[in-house]
Structures are given as structure tokens and as C-alpha cells.
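Removed from the display is one protein chain of the complex; every other protein chain stays in position.
By letter and in written order, the chains are A, B and C; residue numbering begins at 1 in each of them.
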């Protein structure tokens, strides 16, 4: 079944494996007339690319994007925007052994169960490299949203057992340390933790948090297509995500109603506000005008060089050490992927909401139909 | 935008408000030939219906389902199955005051933002009563899955601060206590906690856990339509859900890779198994043949009788006490809704997977096309 | 597979068989705030209902619609609008024999091939009665479009060999004769033709033409979702349709380019117009602001009482005379179904077009996101 498309109106379709021609994405449904160039995309991709710190894979990939269609005279033309990031630095020889066994924690076994065989080079379609297409597409969505005053702040909230201290939260820190944490002390501690992981040929997971400001109230649908449900699917579709929560999330399950309800009030300018934001900006599946706040839990990178038990395709129980250039932690590079998926979701549902009211329909069409 | 449909092949569409004619659902795409009668649906609905314990709303609703189409001579005909649960015990007079203000924690304000006005009687479309349609549809999906050996065990894992003790886990207990907890001692403690909540005109949340056995390996798609992403959306679309996790979930973010990877091995019969199930039964978005294990966090019921700050539509800051017959906790009744959404998701993707391999396509059609 | 839904944003889902509880439809995605009551729907259904002339089935069905949800205080609430038309005048006894054989020209055989069995009473799901749900939904779409100045003129252009004479075209005639033809003389001749068909226990087909005025330029998508492609699918999904054409249609295939191209010009008010409308109002899949003109060819009603060859399920070649109350011609009653499907298509794509331009997106959201 076709599962490589996302979105209903602002729709993207990705393609590509780790070791083929490249990774690509087609963005269909972006409104016409948005100024856009490759540099707008590249800045997003650069936040994802490997080889930027000692905590990421030492692979060097410049991940340069090429726009192949859908732009005319510097603006989106309303037609599909095809983008490709060509693969460069792949050495297929590395992966020959992997074909014979199933790496624990990877999709090797499940791909074989589903399709009967798999492209085993570098993880094939299940490689984290697949997310490059999402980020390229998300960059366009984010640009559309920025024009409407919507902005993202995405960072690493925890790595392994090390969590950011809210009291030391400093947004400027995010781009200052290689772990994208808004707390220099936590970043330092997390760095030490990762050093120990690397020495043990082990890996770490972590939590990404995303805050979205400027989202108008009224976005999302009340039943199956709740905005939080769409965000949950969007973020959970990123490899290695094992949990998603919005606002207080799992902590809300332990709270009582009086504490957890966000009281409404009118401020001095008569603007409706909430005293708190336990809800994370969504009520009944529809945005309430306050900040969206959500988190995604990433499991530790399954690719590790430590000795592991597994099986081979000959029916034998074996032990393996997965060779290769692994990220000891994927979380800092995953932050921009989370942001991209959120931007794609919001763009899609903001387009959908344009026709939610009869008065808007009438305003758009009444004068024309006469 | 049309957001009241769920599923691609096994698709459901729900309709209805708390105080209209009733709650309905159309199930389209159920395979033809499945034996089905109203009683098969009713047993599911009975797990959801209110008025069953002192911890639920004292409203009595018998929630009797009527099948209106799609069944012929006791079997599904392949055509849409329309079901309705007529509303009976509604007293619209209760809700007149609610029209004038926004209840904290409810969708009143966001509905007005989106649509310009709202059906304020009993929550209208955002009422928890909307889930009756999901449960009726989920009962059909579950019946389909049961024929393939897939079964669900769904229960309340925690209420407020009280959590089930894994060492005392007893599945038979689930139907023995009004809180659907698999641990009699925890249920007793949670009951005491709820009594205190009720006295304080307050409410509680909790966590539902669902275990699915018998799911074949190979279900789900590798990119945007990962099985866990679909489950996340399905479950997050239930009102009051604030978090979703699979397998070790958020705890996995703190683990290291060597611990978190589930080692494969062949058992004495040569069957491939995993030594652990931190993954919760899904690798790379595709089921791996082990149990699916996932959890949903529900916030405390927002409808409470305690005094709360809020605003009215005249632009005033006011305090309110929301009258009515409220559930102090929704979680025990929500368990079957979680199960229904999971069943719908699995049925949809198992149908989709039937065409994943060329050899299956060939087997189905080669003899016919000659 | 779920094939009983139509539309992407303005989506309808129909259910029901000829002899079950009734025929129903759920309309999801209608903008909130449109004034709507049952009478608005009923006037459309009355154009479709049987028993209105000697050329239709003598069955009396009042086809009264009930709205079950989605309307609050006389306006659409943005939530699903469920409507049902209960079955009344069905006599299942009539159909017992039909279960044993396959009626020529009907879906009996193909339903058995697809689903393994079928609801043989009155055609089950493949009954023309299924279209009642489309008409009820189409009435809502038409009301939405009317508010934007879009109107439909739908009529019978030909019955069997008798065609309307363009020189005698009179729109007022359409409601004056039982055949919905805009030409009294043609209607009289067609009536005579039908009398002969009825005496011979035979039936007739015909062509419906639909003219839509007031459609703004710019509706439809340029590639797979061309407006004419969507209309083609919409109209072809009506039972018994065997052909669809727009503008000059099949005649255009015989014309030359210079004749067939519609020349543009500015009229005295500087408004862009076309000297002709061979295109039927769509260029490159997008509406051009002139009238939409399209036609659907309906085959003769397959239910006839004349002796026919066929087979039974025991493997025998037999002859049959299909009993029952048949329409000798379905075309006059089908006109409103064609109109309904066109209205649904236009409503869907006009909603979609609201987000086609960045400037519209900006106008809708820029002030909010600040």
C-alpha cells in the first residue's frame, strides 16, 4: 500500500533509499505565489546533516538540495515541487554482511516479513536518511507558516538520563552546543554521558520538545482528525519515536481536574487568554490560540558496535557486532525532523480550515459568481 | 473539512451530537461474508455505557445499537453497515446556561473559534458520547480480527497517582472491579482516591494499556503510515488523550541501546522470537509478530462542579460551577474505546497488506486471467 | 474496499439497500453557518421520487427525508449532517425468484463474483434507490453554491431516438412535461415512443444535459483532478450511465482546431469572454468562467418484462420474464441525480480552491498569527 505520502491538501510524497540515486520528495498543494529558493530549503537540511559534531556519525554528507520543478521566477507556481538530495558518500561494501542476519532493533526482519526481501544496504528505505525528504518539504511548510506569524522552537529536552533544568532554560543556547539543548550545564552533562556510551560501543535516546507560537485558534477537526492526533501521527512516523505527548502529557493522567483545567480570562486589552497551558494549546482537537507544546521520545540508536545476540537467515542463533559509522545519539539531528513534520501538519490543516465557515466561502466566491 | 472518517480500506464515518437524534456510524469496506448480528456489537457498547458504577456518571443510557444496512442473512454483504444508537435520556434544559460561557478544559471556545457558533447542549459533537459510534464500529473490526486469531486485553493501568503493581497483575480482575484494573488492591486504592475527588467536586485521569496478541509480522508501512503512527493517531483522536507510547515508550528515551534492543533468537521449534519486547511489537513501523503493547494517558475529566474561573461571551471574567451529571473519571469506560480504535487500525492495515507482495497478487489473480 | 464515499473536503458517505431500513447519507465537511432545513432537501428528493407519471414505476414512495444531526438552530454546525429516507413500500415477496438467476443487464452476477453472495431483494445496494442519498446530499451542495450565484439547469435532451430541437428549446417546458424535456413537441413524440416500449414490455434510455451558470474561473486542478475528470467520475458513478461528454464532446473529435478553439475577446465592459463555448466551460481541467455544459448517456432500464435468455445458479440456461414494477425509462428521474453529483463535485473543489494562492492564505491568517 502507498504509505509514502503525507497530508491531504499540502501533500508530500517521499522516495529513495540510503544507497540509491538519492532521497527525494514531491510537495503538491503548496499555495502559488510563495517566494522560494533552494537556500530556503538548505538551511533546514543543514540542521539535519550528519558529521557536525563528535556525537554524530562521522559520515560527511553535504545533503545539497536541488529543486526540479514547481518554481517559476522565484515563486511557487501551484504545481508539484520536486526536490532531490543526491546520495554521495555511500560505500555499499560495508553492508554485505548485514544481508545475512537481522540486526536487533532494526526493521530488517519486519521488511523481510512484509515484502519477502529487502534492500539491506544502509537500511534501505528504513534508513534515517529517509527523513531528509521530510525536512526539505517541511522547510517549505515552515516558510508558509512564518508568513502568517507562526514560528517554531525545537530542542532536545533530555538525552538518556540527563534532562534540561527549566530554571536554566535559555533558547539562545540551543544553537550553541552540539546537542541542541537549551541549557549549557545539561548539555555538558549529556556530553559526558554520551562519551561513556561511545566508549561502551553503546548508544543513547532522548526527548525532543517543540513549541509553536502564533498558531491561530480554530485549526484542527473535532473527531478523528484532531490537530493533536494529526501531530501524533506525524511525529510518530519518524523512525525511533516511541512516545508522543502534548501539554502535560502523561503527567496530566496523574493530575486532578481542577489543577489541570486551564482557566480562561480576558486580559487588560480584552483578549481571551488562559492562566496556564496544561493542555498544550489544543482543546477538543482544535487549537486554542496559545502555544502548542509537545514532546517526542526517541529510543537509543539501535546501531551499536557492542556484541549482540541475534539470528541469521540460515536459521542459526549467532552473535554480531554491527560495523559502520553510527550515531551514538540521533536526537539532536532529529529535532529538525520533528519540526518539519509539525510544520507540514499545520500547513495542511490551516489550508483545510479556510473553508470551515460559510461566511468565508461566501466572501471568497459571492462576488465572482455574479 | 471532513474529519469524521477514519481508515482507508476499512473506513468508518461517525455522526451525531450528544442531544440530537442519536449517535451513528457507517462502516464501509468490511469484507463480505463475516457473520454479524446486533448482539456482537452490543457487548462492546455495554463495556462503554454509563451508569454502571458509582465512579461513572449516574446517567442511565442503555445505548442499544440498531443495524440499518449492510447485513444480509446474518452476514456482512460487503456494502456499508450503518448503525445508530438513539439518544434517550437527554434533558436539554440542563445546558442552557453553558451557552453563555466557555467551560475550562472543554472544546466550547475552540468550536466557536472554528465554526462561529456551537451546539452547546451536552457538549454537542465534542461530547464523549461521540465515541459510541467508534465502539460499535470497532466491535466489527475486532470480530474480523478474532477470526484471524488476534485478541485484545485492555485495562486501566493507573488512575491519578495509583498504578497497578505488575507483580499482582491478574487479567481476570479486570472485569471484577468497576475500574477495570488488573490488580484488586490497586483498584481498591484508586476507588478511595476517587471518593476523595468526588467529595472535592474534582476529577481524575489515568492511563489505559492495551495488549494485542496474534498480530502477524509484516503489518504497517515503513514511512508515514507506520503501524505505530497509525495507532498513535487512532488513539490520540479519542477526547482527553494527552499522551501515547508504545513498548517502553518514554522510558526508552532514558535507556541505552544495548538494553533497549530486543535480541532475536530461534526457539526450540525453530520459530524466530525476541528475548524481550521493549519495542512493543513494532520495528520500523511494521509489526514483528510479538505482542503489541501501548498506552494512552487521559487527562482528568474537565467537567467538575468545583468553582472555576472562566469568561463569558459578554466579555466578562466570571466564576462558574459546571452543573450536570459528570463522570469523576472517564478512564475505565475509555478502555473499550482505545481497544476499538486499535482494532479499526489493524483491520485497515491488514486489508492493505494483502497486496504487499507480487506473489500474493499472482496467486489471487493468475488463474482467473486466463 | 470502501467505495461509498465521495469527495475530499465536502465528503459524503451513503448507505442502504432497497429493502433494508432505508437509504442514508452522511455529509461531512459542509461549511458551518449555512441556513438549512429538511424542506430544502425535500424539494430535491421530490424531483427524483417515483410514481409521478405514467412513464415511471407505479410504486408510490414519498421519500421523506429526516435530518438526524449536524444542524443547530437552523444552520449547519460544521459537523456531519446525517440524513435518512426510510423505506416504506417494499414487498420482499416479489423478489424471491430473482435470487435463483442472474438478470441480464443487472449487477446480480457481478455482485456474486465480487462478494460471494448478494442481497437480491430489489437490487439491494445496486438499486437505483441508492441515488436518493446522493440527491439529499446534493441538495445541500446546491444550496451552498446558490449562495455564490451558481445555478443548474438540468433536463432530458433525448429519449431513445427522440431528441430535443435546439430551435424549440424552452427552459420553462422542463417542469411542464413528465419527461423533463425543454421542448414540448419532442416530449410528446418521446411519450409516444415510450408507450410503444411499454406495450412491448421493453424500455428506453436517453441523454441528460446539465448547464451550470455562475461558476467562477479557476476551479479544478490541472492534472489528475481536472474539474471535467471529477465531473466525469461523479456522473459515471450513477447507475446506467454509459457515456459522458463535456462541451462539444465526441463531436469535437471530428472538428478542426480553428473551429473548435473558442476565441477570447474583451467585451465593451472590458470583461474577458469567449466567442463560443465548444470547450463547455473548462480549459486544461480548470473552469474558465463560462457556462459548464455536459451530457450523460443512460442505457435503457435493464428491468423489462419481455422474455429474455439468461442462466440460473444451478448451471442451466433458462428464459425469464422479470416481474415487478419497472420504470420504462429512468432518464427523467435521473436528471436531478446528475445535478446532485455535479453540485457535490463543484462544492468540493471550490472549497479546495480557497487555498490555491498564497495571497489568500496570507489574507486569512496573517492578522491572526500576531
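As a working rule, contacts are C-beta pairs under 8 Å (C-beta built on N, C-alpha and C of every residue); 3 or more make two chains touch, one makes a residue touch a chain.
These numbers were taken from a predicted model, which means no experiment stands behind them.
Enquirer: Looking beyond the chains shown, say which of C:113, C:171 or C:185 touches the absent one.
Expert: Looking across C:113, C:171 or C:185, the contact with the absent chain belongs to C:113.
Enquirer: Tell me where the left-out chain touches chain A, residue by residue.
Expert: So the residues of chain A touching the unseen chain are 1-5, 7-11, 13-17, 20-22, 24, 26, 28-29, 32-33, 66, 68-70, 72-73, 75, 77-82, 84, 111, 114-119, 124-125, 351.
Enquirer: Determine and list the chain C residues touching the chain excluded from the picture.
Expert: Its contact residues with the unshown chain are 1, 3-6, 8, 14, 102, 104-107, 109-111, 113-116, 125-126, 130, 158, 160-161, 197, 200, 202-207, 216-226, 228-230, 232-234, 236-237, 239, 241-250, 252-258, 260-266, 270, 272, 275, 278-280, 282-289, 297-304, 306, 308-311, 315-317, 349, 352-353, 355-357, 359.
Enquirer: Can you list where chain B touches the absent chain?
Expert: Within chain B, the residues touching the omitted chain are 8-9, 29, 31-34, 75-76, 78-79, 144, 147-150, 214-217, 222, 350-352, 354-362, 364-366, 368-370.
Here is the rule we use: only the chains that are shown with their structure count from here on.
Enquirer: For chain C, which other chain has the most distant CA centre?
Expert: The chain lying farthest from chain C is A.
Enquirer: Since chain A and chain C are copies that touch, is their contact same (over half of the numbers shared) or different (under half)?
Expert: same
Enquirer: Please work out the Cα centroid separation of chain B and chain C, and write it as a whole number of Å.
Expert: About 38 Å, centre to centre.
Enquirer: Per the centroid of Cα atoms for each chain, what is the distance between chain A and chain B, given in Å?
Expert: Chain centres of chain A and chain B, defined by C-alpha means, are spaced 25 Å apart.
Enquirer: On a C-alpha centroid basis, what's the spacing between chain A and chain C, in Å?
Expert: Computed value for the inter-centroid distance: 44 Å.
Enquirer: For chain C, give me the residues that contact two or more of the other chains.
Expert: Those would be 8-9, 29, 32-33, 75, 78-79, 351.
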